[in-house]
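Report on the structure given below.
Right after this comes subunit A.
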Amino acid sequence: MTSRSPLAPPITDQADDIDRVWDVFLYLALGVLAFVVVLVVYVVIRFRRRDDRLPQQKHYNIPLEIAYTVVPFVLVVGLFAITVVTVNAIDDTDTDPDLTVHVTAFQWQWEFEYPESGVRIIGGADTDAPELVLPADSSVLFELESLDVIHSFWITAFRFKRDIIPGTVTEFSVDMSDDAAGEYPNAGVCAEYCGLDHALMRFSVRVLEPAEFDAWLVEQANDQEVAG
Partner candidate 1 sequence: MTAVDPTVDPDREAMGGADPDRLVEIDDFLGDPDAHGPRGLPRTIIGWLTTTDHKALGIAYIVTSMVFLGIGGALAGVIRAELAEPGLQLVSVETYNSVFTIHGSVMVYLFAVPFGFGMANYLLPLQIGAPDLAFPRLNAFSYWLYLIGGAVMLLGFVADGGAASFGWFAYPPLSGAAGTPGIGADMWIVSIILTGTSGTLTAVNVIATVTMMRTPGMTLFRMPILTWNMFITSFMVLVAFPVLSGALLMLLADRQFGTHFFDPVDGGSPILWQHLFWFFGHPEVYIVALPFFGVVTEIFPVFSRRPVFGYKGLVLATLAIGALSTSVWAHHMFATGDLVLPFFAATSLLIGVPTGVKIFNWIGTMWDGSLSFEAPMKFAIGFLVTFVAGGVTGIMLASPTLDFHLTDSYFVVAHFHYVMGGTVIFAMFAAIYFWWPKVTGRLLSEKLGTWHFWLLMAGFNVTFFVQHLLGRAGMPRRVPDYRPIENFELWNKISSFGFLILVASMVPFLINVVRSLRSPATVGADPWHANSLEWATFSPPADHNFTWLPPIRSERPVFDLRWINFEGVGAPTSADAWEARHDHDEQWLPLHQWSDEEEQKRTTGPRPIERTSEGQSSDEDRADGDRGDDGEEIT
Partner candidate 2 sequence: MKIEAILWTGVAVFYIVIGLLYLAVGGDTAGVVLLLLATGLGGLVAGWVWDWTRRNGERVENRADVDAIDSTGVVGVYPTASLRPLALAIGVTAMFLGIPLGSWLSMVGIAIVASQVLLLTRDTDT
């Protein structure tokens, strides 16, 4: 993707992995598409009707048929191997994270809670999109909970989403990259259609250096104590 892309850059180690897998799949897909299109164009030009003769009536070619079954099969096995290796790494939940964030989704806003410090950020109907603040270079565990219907917690900069199913707490963890710090104003959305104002269930992501993050957390905790 070019720099003009609206897609936020990857900010977790997992997202870097996913982007590498994406490249493999993308180039393979484009290759297969190009191969078939070239083949079709060739056939269309080379074998167009020139006279009324009946062409050769060949029904089958067993070696060729085996070949075009085996080659895709081998490709698919390769893709499967890549998938399994990466997906296990992505799906592996870190039980001892640097930070836990408890996300509560409800129609049609988000609440982000930092249980260790009691800080809560709640999006309201009439406020701007809430901002999820995360530390760079740390592992973060997300616990996801829904108060009503199914939502999906999608941060495009993570290249990852996880559905939030009412009645259960789903979770996943990421390792924030060490160079992740920055503002990602369009990175978060609800991806599972959840009713009327589904489209407005957005949030922004801001990643701070670990020290700045700790300071921010303390500041928030103090603010909320005063307010509460």
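Criterion applied: all candidates are chains of the complex that A comes from, given by their letters.
The criterion applied here is as follows: contacts are C-beta pairs under 8 Å (C-beta built on N, C-alpha and C of every residue); 3 or more make two chains touch, one makes a residue touch a chain; residues count from 1.
Source: prediction; values computed, not measured.
Subunit A shares a touch in this complex with candidate 1, selected from 1 or 2. Residue ranges on subunit A touching candidate 1, taken from their complex, read 1, 4-8, 17-18, 21-22, 25-26, 28-30, 32-33, 36-37, 39-40, 43-44, 47-61, 64-65, 68-69, 72-73, 76, 79-80, 82-84, 86-87, 90-91, 148-150, 152, 154, 156, 158-163, 165-168, 170, 172, 186-187, 189-200, 202.
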